[in-house]
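Dumping the structure here so I can ask a few things about it.
Every protein chain of the complex appears in place save one, which is left out.
All chains are identified by letter, namely A and B, in their written order; residue positions are counted from 1 within each chain.
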Amino acid sequence: MVAVQETVEHVRRIDVDQYRYGFETLIESDKAPKGLSEDTVRFISAKKNEPAWMLEWRLEAYRRWLTMTEPTWARVDYRKIDYQDIYYYAAPKPKKTLSSIDEIDPEILKTYEKLGIPLREVAILEGVEPPPGGEQAPNRKIAVDAVFDSVSVATTFQKELKAAGVIFMPISEAIREHPELVQKYLGTVVPTSDNYFATLNSAVFSDGSFVYVPPGVRCPMELSTYFRINERNTGQFERTLIIADKGSYVSYLEGCTAPQRDENQLHAAVVELVTLDDAEIKYSTVQNWYPGNSEGKGGIYNFVTKRGDCRGKNSKISWTQVETGSAITWKYPSCILRGDNSSGEFYSIAISNGFQQVDSGTKMIHLGKNTSSRIISKGIAAGKSQNTYRGLVSAHRKATGARNYTACDSLLIGDKCGAHTVPYVEAKNSSATFEHEATTSKISEDVLFYCLQRGLSEQQAIGLVVNGFAKDVLQKLPMEFAAEAQKLISISLEGSVG
Amino acid sequence: MKQVLAKADAGSATSNFLAAALERLPGAGLVPHIRARAFEAYERAGLPHRRMEAWRYTDLRALISEVLPLAPRPDAAALARAKASARRVAVDQAVKLVLVDGIFAPELSDLGELENELHVQSLREVLENSATGAMAGLVLSTTDDAVISLNAAMASDGLVISIAEGNTIRRPIQIVQVATGSSVSAFTRSYLQLDKGAHATVVQSFISAEGASGYQANDVLIALAGDEASLSHLRIAADAADAVNISSGIIAVGTRAKLDLFSMTCSGSINRYQGFVTLGGEGSKLSANGVNLIKDKLHADTTIVVDHAVPHCTSRQKFRAVVDDCGRSVFQGRIVVRPVAQKTVASLSTRALLLSDQAEADNKPELEISADNVTCSHGATSGALDGNLVFYLRARGLSDKDAQMLLIKAFIGESIEEIFADNLRDFVTAQAEHWLQERL
């Protein structure tokens, strides 16, 4: 992205601790009182001018959440979260109603510029490497929805999207403007009762993105959301809902950063995707929340529920993720392959360094006939981190002709880290064909020496080799993200050796 | 002991029953205390269930709900029935040691033919002989697994076998465990010690006598393969169609020692083999393999945990399951590589072949790696017979049955061929072919 190189250089100068996005933006904000109660839920709902049904939906989730316990099965170890010590709502104080992007607080705009996000309607992206073997990319557009702490601050390219019939707006607006769509789909993929963190999110989510692509429409540009946690002691609970109606297509990008803080911050998002007949959603994430410092202090607790429902026949959902940040990651973007001939994909690069703990993977639930899924996971563990792939592939009794291919490769850098693979492969009918393979390896000393002999520094060599290791997944990212992700991978592994 | 009984009184009816049985189990000195501790541990956890990760796919609480009463000591008629059955599964040339309903039966065993280097005692002898009291703790070891604790509390008999340094036992030792009763349970526990440089082959056969039904067998084998020792262990479960068999193996392997493990289950209703292998000496090697042949409503679970605790060890594993009717195959294979265990080489392959629409296969291969200079991999597949292959063979003149037979034999052969000794490989192959003939 245009500003990435500059941003990286800029932050490199001001940053002492590998994290490049650890700056804080000094702006005034509007917060809910600390802690969680029915009043907090009502406060958030009122702030958003929500209709009564939405408040009721939230309260129901909140009451259920009170009866639930935090899950412990993941291979992550963290200090108990005090849910009463978190602000559940923080919004930059609005000066007045915004009518154009120029009215956004220039401090926020600057923040996004530092992050390298083209909030201004920059249509031409330069300085991006062409894909391997490919020609120079045509000029591409990206519409961006930026979420700052709890609220969406800008959605770009609204007009152009409107012309195509695509709805792309903050979910808080969608609840007011398109209640019929929201009511029809919200909570149908991840029910309010799904799991501890998803239920919490259902009660207190403050914003997120909403996308609806009407039948037969190929969304004319990539849609993108950038999330940033800025406020201290703030939880971020965004909710994203994307619906691709019959025969439509949309590609969606998500990026995340947070400032450096000594205390841990909670991020519990929910993303729901629905594809109807012949529709396709491609969802890409580059997650770079603050991972904590070199002693393991601070960092984001990233407990995220992402699930796609291939509701229609021949529909397709593809998840691609590059996970480099967060102190704790607990995340399993999944596909429910309900429609006949539907297909799901999960491509993942998960990097852990320092004291990071990652427990991530996917679930591919085959329900319809002749469904297929593909999982490619690349885990890279360095420093004193623990990196776990956890994945479920299951074919139900009626899911005849289900097919899955899974490949999980782990790379260890140094002897203080751990890489773990925990697949569950469940076939409940004989016509299901499942294949799973996993390997664990290290960067060979011979390869390292070869690179050094050619003049590369050890850091460069590791960056290069790891990018090569992760190439199959990097290639799945939209081009704009791929270049950014490559740099991020190298940066994330700094200090992993020597 | 009294206190334990009092405590058990407060528990379920089953617990009462088991606690009462403790009284008539063998053991002098510390043994009752060890049993009581083990029983307490079992009571705390209860029967394993699906919310326990290690028992996720084999929910004993749902599958068997209760532990059956302890089988009575076999009478002459039972021994006669057991003898007839034991003869049918005898491995050629083997030294046969027979346990009937959980009790060692010397009259059915080949005690007169023991090689001098082979030292055999019954568990009962060991537990009741105060001079060997120090052994009791070792022989009755437990882990955090409740079925192993229950076994330590309830084991009525078994074999304690040791082979002194440098000795090679040429004939296979075959422990035949026969059930003759109905709706009863038997808890057996054997201990095997190979001193430095010793070599032996131990076959464990689980079978039923004519008329036995609905019984539960719970067996634990603790084995130590000393430095440079080599142990081949085969476990073959051919229980009655409605029987439950839970077998656990806890095996430690010393420096440059070698362990060959093979497990086959071909009948029963619920079967679980769980092997816990610790590669505890540098340069040790494990080859673990198995075949489960599953039909009717058999639920067969093989769970293997290999712990690479030191550097330079190798483990290779190949497991195959053929699942027909409403059968369910479970395979869990966990490979743990400790931080110090550099230069580990570990591989695991698990494959299930599903022959009917109702058949089910759950595979959970796991890698837990904490050292960087290692080569570890696992692979899992499940699916039906390849129609193209069947067709190819039929086009070459084979009948449908012969084509399937050939392909299934090749499939399980990938695992069986890992058995080192020719006669044992032939023995297993013959049993597998018998199963296939019956089915097709």
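Simple rule for what comes next: a contact is a pair of C-beta atoms (placed from the backbone, for glycine too) under 8 Å apart; a residue touches a chain by one contact, two chains touch by 3 or more.
The criterion applied here is as follows: contacts and distances are computed from a predicted model.
A.B. asks: According to its UniProt entry, is the unseen chain "Multiple sugar transport system permease protein", "CRTAC1 family protein", "Response regulator receiver domain-containing protein" or "Fe-S cluster assembly ATPase SufC"?
C.D. replies: Checked against "Multiple sugar transport system permease protein", "CRTAC1 family protein", "Response regulator receiver domain-containing protein" or "Fe-S cluster assembly ATPase SufC": the hidden chain maps to "Fe-S cluster assembly ATPase SufC".
A.B. asks: Since one chain is left out of the picture, which of the remaining chains does it touch in the full complex?
C.D. replies: If we consider the entire complex, the absent chain touches A.
A.B. asks: Touching the left-out chain: which of A:A164, A:V447 or A:M479?
C.D. replies: A:V447
A.B. asks: Touch as defined at the start, partner being the missing chain; which of A:A90, A:I380 or A:A470 qualifies?
C.D. replies: Missing-chain contact among the listed residues: A:A470.
A.B. asks: I need the residue numbers on chain A that touch the omitted chain, in ascending order.
C.D. replies: Counting only chain A, the missing chain is touched by 132-133, 444-447, 449-458, 460, 464-465, 467-472.
Keep this in mind: only the chains that are shown with their structure count from here on.
A.B. asks: Find the geometric centre of each of chain A and chain B from their Cα atoms only, then give the gap between the two centres in Å, rounded to an integer.
C.D. replies: 45
A.B. asks: In their complex, what parts of chain B are in touch with chain A?
C.D. replies: On the chain B side, the touching residues are 53, 339, 342, 352, 354-384.
A.B. asks: Residue numbers of chain A touching chain B in their complex, please.
C.D. replies: Contact set of chain A toward chain B: 73, 397, 410, 412-442.
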